[in-house]
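As you look at this complex, bear in mind that one protein chain is not there, while each of the others sits in place.
Right after this comes chain A.
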């Protein structure tokens, strides 16, 4: 039954077998070459890809550097805080999970939903932060119900801790989650979504020193991103330790002296420009930001009429009032239009043209020289001499003393104040300068605006003999190994080129303000520490009725109280400026705060106390 057997042995068929075998061989050689290409030639590339597949880098947050005062007292530290996060790829029913979590944490569901939605920016394997700084009890509740919450993770993160509560919060600023715009900006190249960065104050100003280097944990994961084992851990490097120029005790004493009044105070070392204290009240609680401020809390802070977010020490601009008489006096002496002996008979007002310019003392001061004019803050003496001197010389002196420009402290948002002159008025209002305006300017009213920081700088310049120093907050920065990363040296902005005898004449007047009867700050004198200063009252409402008592005026319309001083008078070390918003009188509201500051500052250094400490 053989079929076509003769065919099978034919040469044609033999040829086809050979062709078929060779074709099969050729195809296999092709497969072989492809394997050679993948497994030998490109092995490295694919090995790298397979490593990338199986490993995840989980960042470990680096603690930010601590901030201490000049003596090493802790001002800003870190504490561990629990954070609840969720792995997106493991959460199957987000709504259900968020609802349950909101119940367990007693949190607003909307907040959780918002944060969950924000997590879409993250890579899928990166946990989405849902709740920060949850209490241990809340954390335990969540852990107990973890079976209902697949994909929920907890981590411990360092967060900012403030041992002195609200104290100096404006200086430190606060942290917040990095924004999209910041992520695109050059200084934040190494940051990731969800990172915390300094938003203002020092936290922002010296961010690059405070932020450490995050560590990372290399873990092996499966395709679902489930952690299988830790391959390697790179510990984070904490941020640098920052030593401020601030004196903690002085800072706290100043804040205490303010009580619940609004305002600002600055204390400077007159020889270096170091900021010894910088107070702005009211303040906010920086720990709100550390744990993640809620929308409601933020809105409350924003809309608080007392504006607690504003650092008044460098952003508040106030007419300096009679403190400005220092400038007018120096300008007058330098121009030769007046001397210390120049006498003016104050009858309670001076008439220029058809307008009468009143002295604060209705009955007048009688015959007044420079010292008396400063001591009792006679307005008429300054009205009189300012007419001779002219606004431009006064403005020039003000600028030489550091007014009308930012001091260069280095914190964002510092305001420059305003020192008007003829040119300025022409440009601003297209109008000429009137003589009467010189009079008003001479006693620090009118257009003139200064910040408390500028006033302190001016006073320090007067105290140190005419050197304008740039105030600074950061004394030095060192890494965790103790290596110095940055050391700030005193920096001279300019020499004011003041004549020594003229300066002495001015200083005698300033000493009399505090230390002689009838001096406007006589009530705030310190017996064992003669110091020098100048009170000021800046009018909030110009048309105020004279007879009205302070208590009868609404708070918002009361005058600001100012005082600037340096101590000790004979051998100055520290200069202060105090502004009490709506405090009415420099003598009664601002000077006592300066007195409290000196009390605190010099008590620390008094020989009796340190001697007693040594004996113990």
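Please note the rule applied: contacts are C-beta pairs under 8 Å (C-beta built on N, C-alpha and C of every residue); 3 or more make two chains touch, one makes a residue touch a chain; residues count from 1.
Throughout what follows, contacts and distances are computed from a predicted model.
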Protein name as given in UniProt for the chain not displayed, "ABC-2 type transporter", "Peptidoglycan glycosyltransferase RodA", "Chitooligosaccharide deacetylase" or "Cytochrome c biogenesis protein CcsA": "Peptidoglycan glycosyltransferase RodA"
Hidden partner chain, touching residue among A:25, A:185 or A:367: A:25
Contact footprint on chain A, counting only the chain that is left out: 1-5, 7-8, 10, 12-14, 16-17, 20-21, 24-25, 27-28, 31-32, 34-36, 38-40, 42-43, 45-47, 49-51, 53-54, 220-224, 228
